[in-house]
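Missing here is one protein chain; the remaining ones are kept as they sit in the complex.
Up next, chain A:
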Amino acid sequence: MTAKRMLPLLAVLLAWQAMSSAGFIPAYKLPSPLEVLRGLRDLITLGMPPGHQLAGHAYHSLLRVFWGYLIAAGVAIPLGIVMGWSRMLNAALDPIIEMVRPIPPLAWIPIAILWFGIGNQSAAFIIFLGAFFPILLNTVNGVRTIDPILIEAARTLNASRRFILLKVLLPGAFPSIFTGLRIGLGIGWMTLVAAEFTGVRQGYGLGYMIMTARDIQRPDQIVAGMVVIGAIGFTIDAGLHLLERVLLRWR
């Protein structure tokens, strides 16, 4: 089954390799799959810039995403639950959110650099912005769409407001929250790479790595870096998907 699904991909790679080998695709524009593989090997062993190996880049990128994402989830979920619960708070905050939300996270980069300087904090802030809104909106929506009869059932059992928030609204909204978490992580990961184009202080980061490869004309390493970025994004999403299936077995 999985092998069957890989067949089209394999066909594309083979065709690509054949075209490159036959000289139809210039290597300085798009290196062949085998060259990309060699580029990947160089990224892992030698590093780009030399001495800065792939693992270090991946580690620093993941760290930035981790912090930005963690803070985004930590703020957006509780805020979303109270906004979904309280009409008043929602009416007060919604216009502000709707004004800020359409600003693309990347448009925040200049002001982020002004506030936090070039470095991890800026990048984490951009991730935060990318992940925050999908998590928030999905949480609010999740709370809103909980069957009101469940809240009534809790009330007839004399549940406190605290119990209703933590033990009815939170688990009830969880499927929707999880969707927000997955979308948020996807957007966060995308914005990260762009955020790193503007520079990183330690000289580590996947976005920084492929920009450096471009600076010194290594298209094989650019493409290898792109593949790695995609593969990490895919793996994280698959992991979350798996987690979702375990945590939401009750659905």
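Simple rule for what comes next: a residue touches a chain if its C-beta (ideal position, glycine included) is under 8 Å from a C-beta of that chain, and two chains touch if they have at least 3 such contacts; residues count from 1.
Everything below uses one rule, namely that contacts and distances are computed from a predicted model.
Q: Not counting the visible chains, the remaining one has a UniProt entry; which protein name from "ABC transporter ATP-binding protein", "Acetyl-coenzyme A carboxylase carboxyl transferase subunit alpha", "Putative tricarboxylic transport membrane protein" or "Beta-hydroxyacyl-ACP dehydratase" does it give?
A: Result for the unshown chain: "ABC transporter ATP-binding protein".
Q: Which is it among A:Pro33, A:Pro171 or A:Gly186 that touches the chain not included here?
A: If we include the chain that is not displayed, A:Pro171 is the one touching it.
Q: Pick from A:Thr145, A:Ser160 or A:Thr235: which residue touches the chain that isn't shown?
A: With A:Thr145, A:Ser160 or A:Thr235 as choices, the missing chain is touched by A:Ser160.
Q: Which residue from A:Leu46, A:Leu93 or A:Leu150 sits in contact with the chain not drawn here?
A: Residue touching the chain left out of view: A:Leu150.
Q: Extract the touching residues of chain A with respect to the undisplayed chain.
A: 147, 149-150, 152-160, 163, 168, 171-172, 174, 249-251
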